[in-house]
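One chain of protein is taken out of this complex; the other chains stay put.
Showing chain A:
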């Protein structure tokens, strides 16, 4: 791992008697898209707010770009961009004015015209915030997070309120932001988003990190696998299938054999069928997604 841009170690935070973070540790490397995911109330937003200097941690340490987010807030804030989950703008403020206003807060703002075009806001320059649709508001918030040319961008619930096409477009733009060298921290409870976008992710649950790694690693670590099912062209001994490496179960119903397993179990099964010269029909493979892994890791339905 290259020099970490964000280092969080043993972060603790309680609101009154309610403990929200109970020793959260993770690192984010330069130029990656890092996802923080978990159910509502897991402490995701509190964690990023500690990184942004909006909240003071009760214990542990946080360094962003080598700076203490609370004590060196002034230095840090001009180098990061923030999209907050619940923060609106004045209803009468127009899109172009909002960008110009926030641009004036930063020492090296980016080109506003380009930003407006990039985020599909060029036709809405003169539209007041109060008249923007949910999707346009979301895009404006992201644009505001990027207007100061940040080194790190924190995006909290990035695609809330966007339609499916809008979400995909936004993912593509976030990839472009990453490719331009910006480190992105993404807070999300959408597994497909994290799977599609994040280089690495950490799963928060009950104030602790229960797993972290690439989306693939998270799926592998959750211990859940997939299923492979087919109709055999001839007699097949279920015990033989069950004995293959990685296979965790074999069921038969209506002449259909369903094999579940983890790791390379599917290759083992197809290998066996090939050695037997057995022709099968209706072959289906179902791989588990991060969504399934998430449920397995946190024990929550999303």
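Convention: contacts are C-beta pairs under 8 Å (C-beta built on N, C-alpha and C of every residue); 3 or more make two chains touch, one makes a residue touch a chain; residues count from 1.
Simple rule for what comes next: contacts and distances are computed from a predicted model.
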Legend entry - Name under which UniProt lists the unshown chain, selected from "Protein translocase subunit SecD", "Gas vesicle protein A", "Transport permease protein" or "Cytochrome bc1 complex Rieske iron-sulfur subunit": "Transport permease protein"
Inset, instruction - Check the options A:82, A:186 or A:273 and report the residue that touches the missing chain. - result: A:82
Inset, instruction - Kindly state which of the options A:90, A:180 or A:214 is in contact with the chain not pictured. - result: A:90
Legend entry - Absent-chain contact - pick from A:148, A:166, A:215 or A:261: A:148
Inset, instruction - Tell me which residue among A:29, A:101 or A:196 touches the hidden chain in the full complex. - result: A:101
Legend entry - Interface with the undisplayed chain - residues on chain A: 52, 54, 74, 77-78, 82, 84, 86-90, 92-93, 97, 100-102, 104-107, 144, 148
